[in-house]
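Every protein chain except one is present and positioned as in the full complex.
Think of it as A and B in the order they're written, each chain with its own count starting at 1.
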Amino acid sequence: MDTLGFLGQGFAVAMKPGNLLVALIGSFIGTIVGMLPGLGPINGVAILLPLAFALKLPPETALILLAAVYMGCEYGGRISSILLNVPGDAGAIMTAMDGNPMAKQGKAGVALSISAWSSFVGSVVAIVGLVLFAPLLAGWSLAFGPAEYFALMIFAIACLGGMVGDKPVKTILAALIGLFMATVGVDANSGVYRFTFDDIHLADGIQFIVVVIGFFSVSEILLMLEQTHTGETVIKQTGRMMFNLREMVETWWCTLYSSVIGFVIGVLPGAGATIASAVTYMTAKRLHDKEGTFGNGDIRGVAAPEAANNASACGSFVPMLTLGVPGSGTTAVMMGALTLYNITPGPMLFTQQPDIVWGLIASLFVGNILLLIMNIPLVGVFTRMLSVPLFLLVPGIAAISTVGVYAVHSTTFDLVMMALLGVFGYLLRKMSFPMSALILGFVLGEMLEQNLRRALSISNGDLHILWESPISLGLWLMAGAMLVVPPLLRLRRRRKSAQAIAVSTV
Amino acid sequence: MTRLAHRIALLGAGATLALASFAALAEPARPECIAPAKPGGGFDLTCKLAQSALMDSKALQNPMRVVYMPGGVGAVAYNAIVAQRADDANAIVAFSGGSLLNLAQGKFGKYNVNDVRWLAGIGTDYGMIAVRADSPYKTLKDLMAALKANPSQVVFGAGGTVGSQDWMKSALVAKKAGVDFKQMRYVAFEGGGETFTALLGGHVQAVSGDIGEAAPQLQAGKIRVLAVLADKRLPGDLGSIPTAKEQGYDISWPIIRGFYVGPKVSDADYAFWEKSFKKVMASPEFAKLRQNRDLYPFSMTGKELDAYVKKSVKDYQALAGEFGLIK
């Protein structure tokens, strides 16, 4: 049978009423879990897995449920980013950069609906990519060894150069703080403990979720306190709920290329939604930010990262289905689920159990349509969240964020760490250190160092390995272009406008 | 009369005893399985195995839940249990051979192997050495010969740092080949998935890992397992893989998976858990559940396990000393 035949078969599985219902429930729960700061797709999937088992769902239905939850979380994460400036999950950190300013301008509804739309486009692009190129991409992702990953990290950092803005020293220092925090804990190569001060709680390093919640959630409620004290209203809740045609056209191009970039990054095991959304946000900023609107509520700054994080979530299915290697933390949990059903993800899955693979792909598609339909009318409901009085909303954010940390790190140590990082984050934000640079430094830090060292231990110290392969060479060139091209463009623009002024004055 | 009194007393004592044992075997109200890792890893699977086995067989009436407490291959959970929840009969904690190895190297903080009550071993995995399907090394001997000729022409990859149990397997192979383990080339990846990707992509030439995680790649014919590090050949599909022993290299590396409870958990509660595990592990359903998770039989509880664990830790200590890992 050809691909289309298989896909048709998959849709027949996904469209069964029972499976549709399961997809609907999964999408809804996913959206809620994704929206809650700290709880992300890993929790969503881990929560529903025993349930699927207890209900004795057949394997394809269970997989549909889990995929729907996963996608739902990627949709849900944006909601708290936009409305509260507290990212619902790590992939939605960049969404807050422009989403929250939009909400403050009274355009929360527009931001929510356009991001639902771009999430949908991102997913569809990625699913099409999954259908057409999965086996091809699987081979390609194998070509990524430590040297290639190192080059990819350099490329990502070059993209982030766009963040430097008007406070270069503080941005760089923030990124360095993130890079340094990533070195705490056991060194993945030599096994020695670094900067743990003999405390076993730091043996695995400072935990990502603790950092995200501390820096974004706890510090945010401290800032909220200031804002209310000075009489600044936190968010206005007015205006239309839907984006209009002009806004759709405006975001169309960046949504599309962000989807493609997001998918490609998602395919690589180890990269993932956080990096994908950061890279695309910065790319969009570099390409379109002519008047300094990015960071102040530019609608493209909402569309790009949302398209990317959904595309990357779908992309991470490629290594899972074709190689049997999890592409993200969530797919790792899903692989565990599959083994419980005695299904071994990997190269044989497409031939041995096509109904499961294609049922999953079709249900990803169906799930996304459901999510789009569900999310657009829910925009009104979500924005109403802002009418909860602050004296309940703020402690609610604090409590839910803490639950998010506790769900994966059930120790008082991590909770206290979260609180302390929150205070530190508050001080840094008051002094206008960009938090996004810090968190990306933290994400990229470990991969940057470990892959460099891995590459060098493969080559026994020979530096050539770093740019030997065509992929790494290509990435180095792209990184160079990222650094060189935008300033040149800016120069040319300035010269042009200078000429124009000269002409007009003559 | 005295006889009657005696009888009554005996009856009473019997009743109290029965009552006491009944009370003792009452199950904990909020049973939980602590997986000392993030969701999705081997510890998670160990807990899920216990969860389904204990709940399916109705050995537990109350739902058992999985709590995640990552850090240092179990070090954080070990410390939390010993220091804060020593008498909490609700919690069983998953451990693996990897935890024991770290414990042996003193990486569990101030506590040692005598600080908890080892409860049950429920399965084991075995180490293995694999190469890519198209590799020139057909047997373990080929690999050893190549290593001996030039230690730097084979790059080993594994999913653990220097000193971890994945590294140990590579180092043991080098040692048996007569090569200084410091001379071999070794790259540490994050977990088995990354390691196999690197092997398939040709970035490393050989990997050491666990047979369970190699199974999917093996079925697909992408890799060749040169040797399984077990005393005997494995049952089932993987029985065609030779052991290292039969190829003349005495390397055996089981990675057991099991549970412990806090040091001050009462004998009665400990007995409840032990009895439940014993009962469950004897059933054929359990064998199937265990097989689904790519684990091999290893059922041991109570004193027997306690002795086994303590001996393992001692052996690991000796080994780590040999490799210069304990200063």
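Just a few scattered comments:
Just so it is clear, a residue touches a chain if its C-beta (ideal position, glycine included) is under 8 Å from a C-beta of that chain, and two chains touch if they have at least 3 such contacts.
Note that in this section contacts and distances are computed from a predicted model.
Its record in UniProt calls the unshown chain "Tricarboxylic transport", which is the match among "Molybdopterin-dependent oxidoreductase", "ABC transporter ATP-binding protein", "Tricarboxylic transport" or "Dihydroxyacetone kinase subunit L".
From the options A:Asn43, A:Ser141 or A:Ser312, the residue with contact to the chain not on display is A:Asn43. When the full complex is taken into account, the listed residue touching the unshown chain is A:Gly396, out of A:Gly295, A:Gly396 or A:Gly474.
Across A:Asn100, A:Ser258, A:Ser410 or A:Ser436, the residue that sits in touch with the chain not pictured is A:Ser410. The omitted chain makes contact with just one of the residues A:Leu24, A:Ile64, A:Leu112 or A:Leu179: A:Leu179.
On the side of subunit B, touch with the chain left out of the figure occurs at residues 30, 32, 65, 67, 162, 182, 184-187, 324-325, 327. Contact between subunit A and the absent chain runs through residues 33, 39, 43, 47, 50-51, 167, 169-170, 172-173, 176-177, 179-180, 183, 187, 189-192, 194-195, 197, 218, 221-222, 225-226, 228-230, 389-392, 394-396, 398-400, 402-403, 406-407, 410, 412, 415-416, 418-420, 422-423, 427, 430-432, 449, 452-454, 456-457, 460-461.
We adopt the following convention: only the chains that are shown with their structure count from here on.
Put simply, the C-alpha centre of subunit A and that of subunit B have 34 angstrom between them. Only residues 42-43, 45-46, 50, 53, 141-146, 186-191, 198, 200-201, 203-204, 207, 269-270, 319, 323-326, 329, 332-333, 335-336, 339-340, 342, 344-348, 407-411, 413, 450, 454, 457-458, 460 of subunit A touch subunit B when the two sit together in their complex.
The part of subunit B that touches subunit A in the complex is made up of residues 34, 38-41, 44-45, 48, 51-52, 66-72, 75-76, 79-80, 107-109, 152, 155, 160-164, 167, 185-190, 193-194, 196-198, 200-204, 215-217, 219-220, 222, 292-294.
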